[in-house]
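Structure, as structure tokens:
A single protein chain has been omitted from the complex, and every remaining protein chain is retained in its original position.
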Amino acid sequence: MRETGRRADGRARRGGEGGWGGTDGYVPLQAEVVDIDVESTNTYLLSLRPIDDEDETVEVDYSPGQFLMVSVFGLGECPISIASSPTREPLQICVREAGRITQGMMAARVGDVLGIRGPFGNGFPVADMKDRNVAIAGGGSGFATLRSLINYIADHRDDYREVTVVYGARTPQDLYFTSEYGSWQAADIEVGITVDMMDASWKGNVGLVTSLLSEIDPAPGAAALCGPPMMIRAVAKDLLDRGFIEQEIYISLERHMKCGVGKCEHCTMGPYHVCTDGPIFSYDRVRDLI
Amino acid sequence: MEMIATTCVYCGCGCGLFIHVEDGRAVGVSPNPAHPISRGRLCVKGWLAADFVHHPDRLRAPLIRRGGRMVRSSWDEALTATAERLKEIRDEAGPGAVAVLTSAKGTNEENYLFAKLARAGLRTNNVDHVARLCHAPSVAGLGAALGSGAMTNPIRGLLSSDAILVTGSNTTEQHPLVAATILEAQSRGAALIVADPRRTQIASLADHRLAPRLGTDVAWINGLLNLIIEGGLADEEFIRERTAGFDALKESVSKYTPEVVEKISGIPPRDLEAAAAAFGEAPRAAVVYAMGTTQHSNGTENVLALANLVLATGNLGREGTGICPLRGHQNVQGACDMGALPNVYSGYQKVEDPAARGRMEAAWGTDLPPAPGLTAVEMMEAAKEGRLKGLFISGENPMMSYPDRGLVGRALESLEFFAVAEIFPTETTALADVVLPAASFAEKDGTFTSTERRVQRVRRAVPPPGEARPEVEVAAALLRRLGVPAEYASPEEVMAEIASVTPSYGGISYPRLGTAGLSWPCPDPDHPGTEILHKESFPIGRARFFPVELLAAGSDPEYPFLLTTGRSLFHFHTGSMTRRTHLLDRELPKPAVEMNPEDAAALGVRSGGRVVVESASGSLEVEARTTDTVPPGTVFFPFHFAEAPANLLTAADLDPRSKIPEFKRTPVRIRRLEG
Partner (left out) sequence: MTASLLRREGLVPLLRDLAETLEVVAPILVDGSAVFATWRGEEPALKADNPLNSPVEFFLPKREVLFRYVQYSGRYTFAEEPPKARLIFGMRPCDLRALEVLDRLFGADIPDHPYLARRRSTVVVVLNCTTPGERCFCGFLGSGPAAVGGYDLLLTDLGRGYLVEAGSPAGVFILQAHRCHFEEPLPEDHLEKERLLAGAEEELRGRRPALSPEVLKRAIEETDWEVAGSRCLSCGGCSLVCPVCHCFTVIDQGVPDGERLRCRDSCTLAGFSRMTSGANPRPSLGERLRHWYLDKFVYIPEKTGLFGCVGCGRCSRVCLSDVDRWSLLREGPR
């Protein structure tokens, strides 16, 4: 039997080596849950500390838009976007309860361990976006992956020109990261928030993300979108009308995944694997596939 | 890696397959190209048949209820407790107060020994199994009409048919290998006629589709008969030489004109006429049927109507003809053959017949009770009323599969003692006093008998988990504790005893069971087995026509919808195996009641929304799914899901002749669930 977690020279593995986040084969790295933030009734933001066999912290390198295969041992493994920016500690994932495995993640308490493999996927092309205006638009739970990009941009603010964020959720209770909108605005990022259905306390916008776009009026450049297919199509069309080009509109897609490394074939979309060719695709490549 | 040749555990097709064994674990399955039915093919459940074997939920140790909790015990303690308690109840309250339910998933050897346990050990004829819930009408109906209740022709014979009538059978989902054979016959030119209220896959592929209202089969079958007789398509020579009672039949069906049939069943006259022509004109025609025919309060009459049809057209005793009840479980045919029934010994020898009883008494060395016992659902009634006090269940889950779950729950809880032998914890083991861990099909030797009377080997591929044992050993151990000699070195020796007392199995022995097994009747060791029944004569001499009538089906204004329960391709019955098979459960992970979009719109229900379905027996909250495969006024619900047990809604309305419950037609009302 071969036990894993350490390199032959005894040092803990660093994340990103060989793309396996510090482990060989399909054996995950363990990650201790160090904090839990409640984003909504069915969504938690889990802060993780990846560890080796000796409980030493392992650094995991990643870029915004990448994802991890997260394990709850005994229930299974599924893909979760990384919600934190690599410029900040700790590593964070945003988990929405959808099935048995995410239910298991939501039941984790501080001190429990999950398993992680990765980071996988191609991430947003942050280098190509430099010196460009960046319009970010998200709907629903997809906004978690965009948060990684927003905080990354905020921490490299001078590399980017006009940056706008437009985000919509079903109800005010479903909005994520509400405590951070102020810090984004302080970083000279224009933020527009909307909900489909308001409640008595809501004083903000009501309506679709596309209606906010006319208010925010992003200048053409790069765009990053994540959300339900209908929202993506509507927002992409709106952006194209504003002078954005398809090659610079980047969509983060999701699919059922079981390996994260392009082998199990669950995430195939036409000729692509969403896990290795994506999850970030420029709109011209996937317009007819989503 | 080893490849162990065995027979699939799921349905009555009886496919031969290999279990792949690596380091003592079953890791997969592949079909056997040399097997006459599978011929290198399997259905999705067959391909995944080994996946549940090593599931962590497998029962591994005997359990006894102590102080309200199930506590691990030894085999000796558990068997002794079981034997002692049943003996006590038998001695104090009489043999009528104890009963045995055997498993249609168990081997022939196990079924035979459990029937012997009831009769020789507990001195009761209260022995039954789930054939009561599925093909009891076939046994009763075909037994009366033809002298034998079994499928008359082999599955592959359908390739020679010129017309095939499929009724009450969702064949592509329940008997995929039979469906594959039927579709192959169709591609060779056979006319496929399918009758089903729902537009199932096989119905959508039919050449002629009949869509009768639920419960009106007697009407349209009589209608077909009438058209065939009037059209001069009846086989007069066959009728004259080999049957009795035709004139009364002809008289009786003459009322069922196409117009009358349309009024009762909703089938348009031209559809009926086309089907009658296709069936009547075919030189060789076969009838294939299943639960849609039998699971009615007039199930026996439905079967008799079909028997009338094949008799009148001379479609028996020749290749490509026949009447084919498709048995559900892989060994429900065998369980019936082995006499796990309250009124017959193995080989359908009647307990009331002094000569048959005398032979069995001589063979078993003990007196045997002469009066037929209780049937399965009657046992539940008797338990609820306190007349039945002790029960042994082998591999059955009445809480999920019997009608009127409320009744079953009360019944089981009223028993003074009941024990269950099982492979997984179920809704029934949860209520038991003793739970015995059993070996699965991959972990024991024995035989299964498929729907076409084919007796085949099942072979042990891996050891059972923990302390689980093959039930043939459990039955023998209980028999010995009840003072009945039962020393068998192996299941093969049990089959030798079966062959010695069962004429139709007289020539069956393990060395003779090669890849293709042997089809009974196989009366002696040189007999090659019998593929086609009734070639020269019927066991009763002449076959009998039984006229049957259908008054219009009633309707209940309080319960304006009709619920029909059934199955899915991806699950098997109560789901204890398939819901623990990842790929199967993933296909159909949760229950939903299927309803026509018109009905959904009228109720204000969207597909995916929740509804309350209520019957006189109980009520259920469940997701609704709209589909146009179900006609307006009818809803369909599979019974695989413990979280929404369909049998909460069904009633224990029994067919008077065969005692089968009316699973296929339950009046219900439906409303949208608010909030």
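In this document, chain identifiers A and B correspond to the written order of the chains, with residue numbering beginning at 1 in each.
Rule of thumb we're sticking to: contacts are C-beta pairs under 8 Å (C-beta built on N, C-alpha and C of every residue); 3 or more make two chains touch, one makes a residue touch a chain.
This one's a predicted model, so the numbers in the text were calculated from it and none came from an experiment.
Screening A:99, A:207 or A:243 for touch with the missing chain picks out A:99.
In the full complex, chain A contacts the hidden chain through residues 1-5, 18-20, 24-27, 30, 53, 55, 71, 73-78, 98-99, 102, 111-113, 115, 120, 254-256, 258-259, 261-266, 268-271, 276. In the full complex, the hidden chain is touched by chain B at residues 1-5, 16, 18, 20, 22, 27-35, 40-44, 46-47, 51, 54-56, 172, 176-177, 179-180, 183, 187, 201, 204-205, 514-515, 569, 582-583, 586-587, 589.
Everything that follows uses one rule, which is that only the chains that are shown with their structure count from here on.
Averaged C-alpha coordinates put the centre of chain A at 52 Å from the centre of chain B.
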